[in-house]
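One chain of protein is taken out of this complex; the other chains stay put.
So, chain A:
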Amino acid sequence: MEPRFAGMTFFATSHAGDVCGTNGLPLTPNSITIYGRSQILRTFSHPNLCTYLDIIRGKHERTMIVSEFHAQTLALLQEPLPLLGIVKLCHQTLTALSYINSHDIVHRCLAPDNIMINAKGNVKLFNYGLYYMTGKGSDVSFPIGNPRYMAPEVFLVDSQIASGPKVDVWSLGIILTEQALGVEQLWPELKLAQLMRKVLSLINCNSDTSVFSRIAREHSCWSKYESLPQSLVHLINSCLQLNPLDRPTPKELLEFPIFKEYSFDEYSLAERPDTLVETTHHLNSLPLQELYYLWRLAGGDVQSELKKQGLIRTMPPILSVPRLVLLEGSVLGKRRDQTSLLDLKIIPLSLESLRNRLAPVPVSAYYPLITTKSDVLNDAEECDAADLPLIIRERDTEYQFRRVVLFRRLLEGYPHTKSAIVREARKDIPPLYRGRVWAALLEVEGDIEAHYRETDKETPTHTDRQIEVDIPRCHQYDELLSSRDGHRKFKRVLKAWVERNPQYVYWQGLDSLCAPFIYLNFNNEAMAFACLSAFIPKYLHRFFLKDNSAVIREYLAKFTHVIAFHDPDLSNHLQEIGFIPELFAIPWFLTMFSHVFPLPKILHLWDQLLLGDASFPLYVGLAILQQHRDTLLSSGFNECILLFSDLPEVDIERCLSDSVAFYCCTPRSTTFRQHERCPSKAGLKNKPCHPDLEMSAQTVAELQAESCPRISGADLLDLLDSSKFPRPKVMVIDIRSPELYNVGSAPGSINIPHSRFDLTQEIPQLPSCPEVNILLQNRGKILVVAGQGDSPCAIQIAQIFLRNGLPKVCVLHRGIDVLQLANLLTKPTAI
């Protein structure tokens, strides 16, 4: 298989010694600036441009570029192109140039070796992003462009003045001249300095002698020149106008009549032997980005390839030690490292090892079958890695191959494939498509671009200062998020969110919440914004109200209940030492853990979070506590709070599987919050029932006074449904008097009248009676304490159970009376 992409490398200028910015902090390294700026190039997709696949930062300000590659270039063609070929070359180059121009990008080093030709004989411009990504050359110490093809004004004006699109038109003019005159290279014998003088001397041409005719004469090609069709001469003359003002832009040139005069579509710029076509592998059906992603998983490493080819040379540090360092920090006598000069050698990256790695994969895996009901017929289950831990699955070439192929297909079908995406995402989400999968899980739809475009992101507001001081402190270890472009995107998305949500305000922490979306949608701010806008109402409804204390306190009270429900011992201990969630869990929930974990962990955590509802994060919190359960149980307040001041190591995969387990065995009503967003259409599939069977709002004070959560009548009925749960999962503890109990009570319930409990004791104890023994034997079931109405006794008794270490204790909301509504009370049978 032929290489499909290639690497090259250069150095960014490093900032001198210890220079600081005005804020006293180090300047952003140029390579980071380049890294952030160049991301947009990866989104360019044009038939005549080589796609940028990756930008990688190495040590010492090294930047490595991975780009689509074609071995054939204009420079390598044996014969000059015929007329049709020249017109086609010109036309395709111009469409590519006008495309990059529309993104405010100028090629600046257009030359025959940067004009690649693909297998179909079409132009593929290469290296068109170098000038742009280096800040128009300002972040690197080498000049950009080949002097032979450079427009004269580039030599004349101050190098600070940026080149415009017309610079490329001149270069194209020279390239066309070479082809039209059939000279391999103009002025082949001239050295660099002479060459520059030569180009500048062209300025002496006047209206009588055009640049083109003069070159033709100098190269003794006059007869060839005279034989050229008028329209071509006119085109080249226009390109080689000395005054940039007289020179048309690529866009204008495309309107020239010559392109209507000739039909060149069918013409191929390079004939290729047919044998090459035969070896086409199924891998070539994959988008280049997937191919590159898999190449890396299969062990591809750009840096080491470049090293192998001698492009990256390491020098013993002793050789780069300066002779003299002055006290002020100036460095003298340092030998210039030759490797820091530009060497734009292009190193094709071989696909052989990837091909070998994927050799066992059957052809059918390249084209998974998805039915109209979006059932996936050919899935990755067949792959050996399917049962391995997530971290390994994410690095397994074959597994990821199947996942990316599948998810690409599913995403193409979104929103129709929504359910299949959810189902597949439960297994895992391939990192390559995570951004788009998240958007699908968040049900982002519609014209998000327009919505974002129309949102004011510029007008200064009083929150700007806070946003500006927060961004440079938000996940800045990450290259993307710490780049200048990253900061700009952060600011715009956050401002847009504040602008679009007048009911809310900017709270510190929103920046962290925004970070994963910017990271994943770095080239698609509108998408990052749309995801953030969908995420917040789903998980953090009302959290960003100016006065959010009721919302947060309710949330934390429910968190306390969740801990009590699942881990009474831990709950009792934390209660005892006063380690309350207010002191440690606000950053957890306010940012959905994005402030407390590094990005790779957040990504995995949110992969799961996005599949759960608004109560899921509570279980994540519990699972985190549980990972440090032993330490917590044996520590006092100070040690506990110190432990969580800076979140300790958490095994995310285990945390998530624990969270899912908690989530699945907890009745939803126990985490009811009045500030949660009302479940929309989707949530209402259960038949509506009597309002008394549902939860209703409690005040924060009430919630805080109760140690155990409440369960709704509806959830209890559901749990009592023996057709659903043949082995009962729940036991009702009826605390009413025996008289009432005997008239009618919940199926399977036991009666421990509240009078049996001594509610005045400091350390409440369980009474001793046969019913309590039954209760203890049923440890592990959901224990629902039910009294007459909302009896305070029920709450106290539940607390006694909790203090005695019984798990899964809750109180029936509104008491046993609600079961009457469902006619569920039966006469108890003796147990």
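A few notes on this one:
We take it that contacts are C-beta pairs under 8 Å (C-beta built on N, C-alpha and C of every residue); 3 or more make two chains touch, one makes a residue touch a chain; residues count from 1.
Heads up, the rule we're going with is that contacts and distances are computed from a predicted model.
Only one chain is not pictured, and the protein name UniProt records for it, out of "small monomeric GTPase", "tRNA (adenine(58)-N(1))-methyltransferase non-catalytic subunit TRM6", "FAD-binding PCMH-type domain-containing protein" or "serine C-palmitoyltransferase", is "small monomeric GTPase".
Summary of contacts with the chain left out: across A:Leu84, A:Ala162 or A:Ile586, the touching residue is A:Ile586.
Within the complete assembly, A:Glu649 is the residue of A:Glu649, A:Glu739 or A:Glu762 that touches the hidden chain. Checked against the hidden chain, the listed residues A:Thr43, A:Ser304, A:Thr631 or A:Thr826 yield one contact partner: A:Thr631.
Looking at A:Asn284, A:Ser350, A:Gln466 or A:Asn572, the residue that reaches the missing chain in the full complex is A:Gln466.
For the chain left out of this panel, the touching residue among A:Asp301, A:Glu443, A:Asp613 or A:Glu639 is A:Glu639.
Even with one chain removed from view, chain A keeps its contact list with that chain: residues 22-26, 466, 469-470, 472-474, 476-477, 482, 505, 507-509, 511-512, 546-547, 549, 577-580, 582-584, 586-587, 590-591, 595, 628, 631, 635-639, 641-643, 645-646, 648-649.
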